[in-house]
Each structure stands twice: as structure tokens, then as C-alpha cells.
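The complex appears here minus one protein chain, its other protein chains still in place.
Right, chain A next:
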Amino acid sequence: MATDDRGLIRNTADAPAVRVRNLHRSFSENGGVLDGLDLDIAPGEFVALIGRSGTGKSTLLRALAGLDRDVAGYGQIRVPDAVSVVFQDSRLLPWKRVLDNVVFGLRAGDAAERGGQALAEVGLAGRERAWPDELSGGEQQRASLARSLVREPALLLADEPFGALDALTRIRMHALLRKLCEVHRPSVLLVTHDVDEAIVLADRVILLDAGVVRTDVRVELPHRSQADPGFAELRAFLLDQLGVNDLTAEVTA
């Protein structure tokens, strides 16, 4: 576990699972992508990260995942030990069968059993011995969710995990992810370009702009569906914050 800015590790109940302070990352001399970003995520909290294309959402996620060793920058990051990443592509090793992909790198003796359970949880029971190539895009992404969850992460990082899926499969995946998060209760940081997806899934939506978190709203909709009266309002607000004017919002709705 990384230490916070005073070099202390606090494990009190109200300590955030993720704590980011003054984070800077840049790819070139002229201007940073992340420019003094602060962010806290509570244990078990589901945060959706939205922002225009190229604002640095992936850059932030990769920093939290520790995958940005070649990127210049500084700042404090504290994340839990057990972090899982879900990528936009399922990233299943094509030469390993589905179950072997799910338990890849697990050392526990009951790995195969737990992997089987995880596959059942994502609705892929019976497909243990399939090759990844034989699964549909949605099934591959479910297998990759199983691979992440079987590790019981305290933090789940997901970068547009449903971006490549069709609309119907995506709705199914939303329901599945919600259910899985209720069972496993990891903290989640989900990058998405889809405002509706953010509202439906998250406890909190944050908007990245000019290298910092510009907007941070809590989603308090009892049903988390478009039927909620607050849904359209929140959606309009976030679209507005994204710089999409009302007219375009109406056209796309």
C-alpha cells in the first residue's frame, strides 16, 4: 500500500480506498494532461469518470493502475493492494481456455473452483473449456469481468469496458456489473463516454476537464433508471457540463 502525503498509512473506517493528491501527468513539454488532480474514493463506492475525448481519463486510470511508468509527472497516489483492471478489449489470452484465462496468475489451491464460480456468476457456466475466440464480444467481456472479480479486488478500474459492445448487450452488462458490485463491494472507478451509463451505474459521477475534476455529483436516484424524475435533469446537467448544448442534447436523446 502506498503512503499518503504525510507518509502515514491510515486504516480507519472512514479512510478513502483511493486518495489522489496534486497529480500531474504530461506527455510533452507544453502542458500537462493531468494538472493537479485531487480525488478520493470511499471503500465500496462506485465512481463514474466522464469527460471529453482526450481529457486524460485513461491517463488517470493508468496512473492508478500503475501502468504509466514511462509518463512524466508527480503527485501522491494511494490505492489498495488488490487492484483489478478491466480493459475495453477483453484481453483474454487467445491460447488459453476461458477458465485458464480467468484464473491466470492465481496461486490459491482452489483457483479452478473459484474460477468456475466466477464464470457462473457472470453467466458463463459450462464455457470453461471454450477458446476465447469462440465467445461473442459480450461473453469475452464477461469472462474478463470474471477474471477481475475472482481476485477479490478492493479497487476495480475499468476503462470504457462496454465501449465496444452493442446497445442491448451493454444494458445486460450494466445489470450484471451492478449485481457483481453489490456482492463483492469493491471501490470502482469506471471510465465511460456515455452519460446515461454513468448515471445508471454510479454512486457518484465526476467530470474531468483541463486536467482536474471539474464536476463531482452524487447520484441519488432511487430506481437508477430513466423513469426517475431526476434522471433527465442530471443528464442534462452533465451534458451541459460536457459542453454539449441543449439543442444537441435534444437531438441525441
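Definition applied: contacts are C-beta pairs under 8 Å (C-beta built on N, C-alpha and C of every residue); 3 or more make two chains touch, one makes a residue touch a chain; residues count from 1.
Throughout what follows, contacts and distances are computed from a predicted model.
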Options "FAD-dependent oxidoreductase", "ABC transporter permease", "Thiosulfate oxidation carrier complex protein SoxZ" or "Succinate dehydrogenase / fumarate reductase flavoprotein subunit": UniProt name of the undisplayed chain: "ABC transporter permease"
Touch with the omitted chain, as defined above, among A:21, A:52, A:91 or A:214: A:91
Footprint left on chain A by the chain that the document does not show: 65-67, 83-85, 87, 89, 91, 93-96, 104-105, 131-133, 151
